[in-house]
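Removed from the display is one protein chain of the complex; every other protein chain stays in position.
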C-alpha cells in the first residue's frame, strides 16, 4: 500500500535527514504537496529502504553524485547532514568531495567543499578531525 | 531585414516576459548590447514567432528544459512569469516541474519548484488553485 | 497498493511508448528488475496518470527536457515515438527541438534532431509534412 | 537583411568547417531546414563574423566548451576540423583539451581527446608534431 | 618526486582497472602522452592512494558520479570493472546505479545500467546474484 511506503519513507527521511529533510517537505506544502509525497515515497520509502547497500554507502554515493552534478547545492547540504547523521565521518565526506575533482573537475569539487564547510561549521566540526 | 526581426522580437519579448524580460535586456546594455540584441532577434524575433507550436506549449517546453538543466534559475523565473502571462495555469507549471523529477532527478525538480513558489508568491497565486 | 500502480503504470507505458518502452523494461530483467518496476510504477504509474496536464503536453515537455540534457539519446528516441503515439504531430516535435537551440545550445538541438530524423524515417514520416 | 546574414554565414561555414559543416546542413534538409538556416545565420552569419576576436581564438574557445560539455562529440569533431582549417595547430588543440581535465574532469578530457585523435588520424597528423 | 607518483599511480591503476585502464593509457600515447601521465599521477598517484577512504567506497563513489554525469560511458565501463576488481559486489553496483534515478533522473540510471549489464555479461556475472 502507498500508506506503508509513505509511513516508512517519512521515518527514513527523519532518520537520515532530520530537521533539514522535514523543512524540504514542509516548504512544498503550499505549492506541490504531491512532490513532497513522491519525495517521501520514492527515494525514502523505496530506495533508502533497500537492503543491498548500507546507509553510509548510500549517503556517500549521494554526496559524490550531488557534488559532481554541480547544480544541487541545497540537496548536497541536506545530504552532508544526512551522511553525518548515519555515521559517515567528516573525513570520509571530505575524501569523496576531493575525489570529484577527478571526475567532474575542480570547480565542482571546490563548490562542494564550500557546502561541506558550512555544514561542518554549523555542527561545530571544523576544529576537529576534518583537517587532514 | 534585421530591423523587422528586432522590432517583432521586442514586441514578442514584451508580450511574453513583460517587465522581467525588459530588465534582462536593460542589464546587458552597459557590457554587451549585442547579446541583448541577439536575445531579442533570435529567440523572440525568430523562434517564438514560428507558427508550428502555440505560445503556451512553447513556454511549457522552456519551463521543463530550464528546470531539467538546473543551472538556469534566473531564466526559469522569467519564463514562469512568461508562461503565466500567455495563459499557462499555475497547475500546469507545477505539473511539468514535478515531471522533471523523472528525467533530471529530484534535486532539479525541487529547485525548480522553489523558483515557481517565489514567482507564484510574488503574483499572489499561492492561496489559490496551485495546491493539488 | 503497489499492484495498482504497477498495473496502471504498465498499461500507460504500453499506451505511450509501445514496443520501445516494453523493450526497455525487458532489457532490465536480467540485471535490475527492480529498476524496471520503479520505471513502471513511478513515471508511468504516478506521473503520467496525473490529471493536471494532458499526455501530449507531457510528451512535449519530456522531448524538450531530454533534448536539452543532451546525454539521453536512447530515452529521447523512446519518447519521440511516445509523443507520436499519443497524437503529437511531427511538426510539433521538430518545433520543440529547434527551440532547445535557444536554451541548451545548437549542439543539443542538432543531436536531438538527429534522433527525431531516425524515428521519423523508421515510421515513414520523412516524405510528409515535417519539412517546414 | 536575412539574405546577407545567410550568404555571409554560408561562406563563413564553408571557410571554417568545410565539408563537415556542409554535411550537417545537408542532413537537416529533410526534417528541419529552418534549423539549418538558423545554424548558418546565427553562429556563422553573426557570431563568427564579429571582429572582436580572431577565428583561431574562437575555434579554441569552441573546442574547449564542447569538450567540457561532454555530450557534443559530433560537433566537437566538426570544430576540431574547423580549428585546424583556420590555422590552429594540433598541439594547441591538444593543450585546450588537456586543460579541460581541470575544469570538467578527466572523463570529459579523455573523451574529447578520443575525438581529436580520430580527426588527426583522418588528416594524417598523428605521426607529426602532436606528440609532446 | 614525480617518479614516485608515477610509479605508485601506475601500480594502483593496474590494481584497480587492470587491462581496461592500461588500454586507456595506451590509446593516449600517439596524441597526448602527457594526459596519460597526468591520469596516472593525479587520480591514481594521489587520490586513490589516500588513506581516508577505502578503495571499495572510492569505486562506488566513482560509479555513482559517472552514472549521474551521464556523458562518461567509457569511464563508467572502466570503473565498473574497477569496482568489481577491488571487491565491490555486482549487487552493490546495481544499487548505486538504481539510486542515481533519484538524483540524476531515470535516463541516467537506465544508461548506467546498460553499461553495467555489458560489463557483467563480459565477466559472466549475469546468471548469478545480480538479479534481486
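As written, the chain order gives the labels A, B, C, D and E, with residue 1 at the start of each chain.
Keep in mind that, in the parts below, contacts are C-beta pairs under 8 Å (C-beta built on N, C-alpha and C of every residue); 3 or more make two chains touch, one makes a residue touch a chain.
Nothing here was measured: the structure is a model prediction, and the numbers come from that model.
Displayed chains that the missing chain touches over the full complex: A, B, C, D, E (touch as defined at the top). In the complete complex, the hidden chain is touched by one of B:28, B:55, B:86 or B:126, namely B:28. Set against the missing chain, the residues A:47, A:61, A:78 or A:94 yield one that touches it, A:94. Interface with the hidden chain, as seen from subunit B, comprises residues 24, 27-35, 38-39, 42-43, 66, 69-72, 74-75.
Counting over the whole complex, subunit A has residues 69-71, 94, 97-98, 101, 105-111, 113-114, 116-117, 120, 126, 130-132 touching the chain that is not drawn. Residues of subunit E that touch the chain left out of the display are 1-2, 5, 34, 38, 42, 46, 50.
The working rule: only the chains that are shown with their structure count from here on.
Ranked by how far their CA centres sit from the centre of subunit B, the chains are topped by E.
Ranked by separation of Cα centres from subunit D, the top chain is A.
Comparing chain pairs C-D and A-E, the larger number of C-beta contacts belongs to A-E.
Centroid to centroid, with C-alpha atoms defining each point, subunit A and subunit D lie 39 Å apart. Counting only residues that touch two or more partner chains, subunit B has 42, 50, 68-69, 94, 98, 100-108, 132. If you sketch which chains touch which, every chain touches every other chain without exception.
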